[in-house]
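Below are the structure tokens for one structure; questions will follow.
Removed from the display is one protein chain of the complex; every other protein chain stays in position.
Labels A, B and C are assigned to the chains in the order they are written; within every chain, residues are numbered from 1.
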Amino acid sequence: MFGKLTWQAIPWDQPIPLVAGSVVVLIVLAVLAWVVIKGYLPYLWREWITSVDHKRIGVMYTLLGAVMLLRGFIDAIMMRSQQAAAFRAAGYLPPEHYDQIFSAHGTIMIFFAAMPIVIGLMNFAVPLQLGVRDVAFPTLNSTSFWLTATGALLVNISLVIGEFARTGWLVYPPLSGLPYSPGVGVDYYLWALLISGVGTLMTGINFVTTILKIRAPGMSYLRMTIFCWTALAANLLIVAAFPILTATLAMLALDRYLDFHFFTNEAGGNMMMFINLIWAWGHPEVYILVLPAFGIFSEVISTFSGKPLFNYRSMVAATMFICLVSYMVWLHHFFTMGAGGNVNAFFGISTSIIAVGTGVKIYNWLFTMYGGRIRFATPMLWSMGFLVTFVIGGMTGVLLAVPPADFLLHNSLFLVAHFHNVIIGGVLFAAFAGITYWFPKAFGFKLDEGWGKIAFWLSLIGFYVVFMPLYVAGLLGMTRRLQHYDVAAWRPWVLVAGIGIIIMICAAACQVVQFVVSIRRRDELRDETGDPWDGRSLEWATASPPPPFNFAVLPDVRGEEPYWEIKRRAIETQQLSAEPKYEPIEMPRNSPTGFITAFFCTMTGFALIWHIWWMVGLGIVAAYAVFVWFAWRDVTEYSIPAEEVARFDRARRQAREQWLAQHAGQPA
Amino acid sequence: MSHETNARDPGDVGPGFMDAAELTAREGIARYVIGFVLACALTAASFYVLNTSLIWGPGIPVALVVLAIAQMGVHLVFFLHITTAPDNTNNVLALAFGVLIVALVIGGSLWIMDHLNENMMPMHQMMQMQR
Amino acid sequence: MRGGVGTVKQLPDSRSAVVTRPLQRHAVPCRMSAALIALLSVSGCSGGVLDAQGPIGAADAKILLNAVGIMLVIVVPTIIAILAFGWWFRASNTRARYRPEFVYSGGIEVVVWGIPTLVIMFLGGVIWIGSHDLDPFKPISSPDKPTEVQVVSLDWKWLFIYPDQGVASVNELAVPAGIPVHFSLTSASVMNMFFVPQLGSMIATMNGMVTQLHLAADKPGEFYGQSAQFSGDGFSDMNFILRAVPQDGFAQWIATARQSGSALDRTSYLALCQQSSNVRPFTYRTVDASLFNAVVNQQLPPCPGPNIEGPGATVRPRLER
Partner (left out) sequence: MSATDTSFDRATDPYRVGHGREWLSAGAGRGYVHATGHGEGGPASKRVIVGYGFWIFLLSDIVMFSAFFAAHAVLQTATAGGPSGRELFNWWSIVLQTFLLLVSSFTCGLSAVATEARSQLWTQLALLVTGLLGVGFLALEGRDFAGMVLQGAGPDRSAFLSSLFAVVGLHGLHVSAGLLWLGTMMAQIFVKGFRADILRRMVCFNLFWHALDIIWVALFTIVYLIGLGR
């Protein structure tokens, strides 16, 4: 009846995951109960769960990412403390548990923390910056989100029911094959990623279409913000790379479920093919993460320097250059597998060429600051921290691209330090910069700057204290994924990293405090103008939070920095542009399709993991039924009457009039 | 934001829009017929090439690949209405991007795997060691 | 390149020459890269990859340091400029000139594309030559006939077979110092990576395939070796000692091995095959000459995984040594 699922699946004998899991379950139940008791459920359902509004979906993505970041962070704390304790000792986490932790940490951080945050910020900002009302396929957008949430849910279920993969975050066969990983851990991994991967692919399609086909009148390609450009590049990479991930994992699933032999040791299977294919996705993936991060920094640095971005065209070129070249470098992750001189040299060189494009970006940010009038608000601090940190991480990356050097450093803690250096210094800092930057747009009040700055400094210092020692440990030959070790030379460095993690805990605590404090002081932090940072692009041209339709009338774009120009003109002429003629606006209706699809996907995924075949069939049939039901709807849009639009826009204009009065006679 | 219309946008077409060329039904059918005939001919040629002795043996796969590419082109032009007209630029660019990625994935993988397999061939190794 | 043997001794000096020069030139405090350099120098003498004890390792390490050096030349000024610009152009600095119109400069554009390109051209050259010269498959040219060692990675221990001497050992590898060693490597189960940090280049081991690696130790010594590819629960204990011994010492080691231990034939191999960790080093008196090829050609099936279904296949770590 329940396949492989029995009471034994719950790790009664392992107190740590059990307690941790129960606590999480209790918290979730408590939150749910609170929501129900307070009567928020209908509101949540109507306004959030079924919402197809890109801004709401963006917020939900980011929230999911933040929660998963916390989960991944707890894993990281456990790993660092285990290694600090496990010098010639067993530590407190047995290998079969420790191995799950780093696998889950990598998987969660990449797929369910970094990706959702990056996609969330794109969702929130891109349509606003393009000056339009929504993405190309709003309902699909909601489905994408819920499928991602499904993946995250499955991974977290594995904490209490069964186990997670013990193979590393990229489940190399044959270790991940049935003979060497007979448990359900790898299956959790496979189905979580297959399902959420489809969601991500649909996001990619959605955004490529949005950016190429839906822009405000006059918004030609070379007038889009760099964030839109990087979003375009990242989504092109998603469209090009995620199908490969899906295919590769599907092959592994066939090996495990139907006795295929793609990657097995027996019957001619070739595990090298897995490694090849997974990196053909994996490398573009890291640029999917970092390109939008670059976009965020571009926006932030230009805004807070009070200057347009330096060499905009060069920046666009560098973005597309990285986008293309990142598809030709994947072998650098397996130089040590023995492909020979020619192959290694080719991929080594193509990898290092990416440094040129990235360097151009760094220098353009640098010269954006040059001659600027820099305000060190929290987002700008994150950006400065990024510039310095990322340059170091990039350098060690290029070092790893030199095959003879990689022959010494592959899979060492030096590598671990490299990628945390670029991911934390690049993606995570961008996430925090972006969240603080756009938070007032999303919620109408700023985040507390004091706590934000403390969090920044602690994160920066904590990062260096954790990961600089790991560079050294790597140079001393320490390899990654060690549950314990007995080489004395490594020990001091591991201990320093252990101290660093304490600083990071403080940093994370400050982040949380920042949110709590800001929400409690929201009335003081309120921003009425819709433009708290003196921004330059179109998202600041509307109210905070923006109405469902974003813009009462689509802006007419006349240059690279449309909003900056509108503002300047307003100040010069001391008046806002004439009131437009308001028309009714058609907006897509909310739809539970995404949520219901995801529900059945969770069910199917769970059933597949535990071999509960009847439930698999049920889930698939139900999913098809939902699809047809959705296709059968007749009314998909609703109309917002012109008066409503006008009422909203007049309120906004009033706030702007006030702002204008304050800026009377002041040069732009 | 854009209404549920079926109106044509001047200057912008999606892929597969057969009304873009403003064909009458008769012309439309003619177009599919031409495509169909061409595709049939190319398919027949493929099957013929496989079993012919006219072509130098090792060249046969090459001929097959070329024929396949030709046939895909026929499908794209006659069935999917992809053209080089300016209003089609975005469609063609997307296609080009896709083709590039496919070429990189297949070509790259084959190149890499070839070298790996060659380097690790057990037999080769055995012979070396028996020396 | 193989002249690298002769340059081992100078390595510490040449490193400081390459790495510290930019530091002295820019005496401006620069926390991060100064720290990085300090870390680099610390690790030069304590058994890590920079403390190379053989020609391959020395050449690898030298390339590593060269690459870091050349990149620091451009990265350090970049970091300094970031901090300096940020500081000088802060909004509160009234002496800084606000130039909002400074948004394009063809000259700067050329420079920022050009300089990284030049650096990468140099690195690219090093990469091209280095990849070919230091390809693990490439033999070390030497008048001496290399010592042959066949390596089989098992769950979770290393089996070393000496085909010419007819003995084998587990988790212990003795080689004559000063003579190249030719490793032929395979895996009996999952993928692993053979790595002796102080001797240089690592290489993967995979079932059904043979990889090759050429290393040499300059002088006698004991070197830590490990798997550099995670291979399952017992992975942390998958390390071994590589003992580079003088030539006569090697003969002696072989002689001792021949006298003790059991014989490694297919039956005892199958026993060894079972998953186990924390295996203390031991030797085999004799070894079936066809064993390695039988593993490679999969006449001997891949070693089994855990025999318990589901979670709970437990491995206990080695606590002390």
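The working rule: a contact is a pair of C-beta atoms (placed from the backbone, for glycine too) under 8 Å apart; a residue touches a chain by one contact, two chains touch by 3 or more.
All values reported here derive from a predicted model rather than from experimental measurement.
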Selected residue (touches chain absent from view) among A:Glu449, A:Asp556 or A:Glu644: A:Asp556
Hidden partner interface residues of chain A, rising order: 132, 136-137, 201, 204-206, 208-209, 212-223, 239-240, 242-244, 246-248, 250-251, 254-255, 258-262, 264, 266-270, 273, 277, 280, 308, 312-313, 553-554, 556, 558-561, 565-566, 568, 577-578, 580, 624, 628, 631-632, 634, 636
Residues of chain B in contact with the chain not shown: 1-7, 9-19, 25, 28-29, 32-33, 35-36, 39-40, 43, 46-47, 50, 60-61, 64-65, 67-68, 71-72, 75-76, 79-80, 86-91, 94-95, 97-98, 101-102, 105-106, 109-110, 113
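One rule holds for everything that comes next: only the chains that are shown with their structure count from here on.
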Winner on C-beta contact pairs when A-C is weighed against A-B: A-C
Separation of chain B from chain C, taking each centre as the mean of its C-alpha atoms, in whole Å: 44
Centroid spacing, where centroids are CA-atom means, of chain A and chain C in whole angstrom: 33
Chain C residues counted as touching two or more neighbouring chains: 137, 206, 208-209, 211-212
Chain A residues counted as touching two or more neighbouring chains: 272, 337-338, 340, 342
Sites on chain B touched by chain A in the complex: 1, 3-4, 90, 94, 97-98, 101, 104-105, 108-109, 111-113, 115-120
For the chain A and chain C complex, residues of the former touching the latter: 4, 8-9, 11, 88-90, 94-96, 99, 162-163, 166-168, 172, 174-175, 179-185, 265-266, 271-272, 305-312, 314, 334, 336-338, 340-342, 344-345, 348-349, 352-353, 355-356, 359-360, 362-364, 366-367, 369-376, 384, 387-389, 391-392, 395, 398-399, 401-405, 407-412, 464, 468-469, 471-472, 475-477, 479-487, 489
Interfacial residue positions of chain C with respect to chain B in the complex: 137, 148, 163, 184, 206, 208-212, 293, 296-297
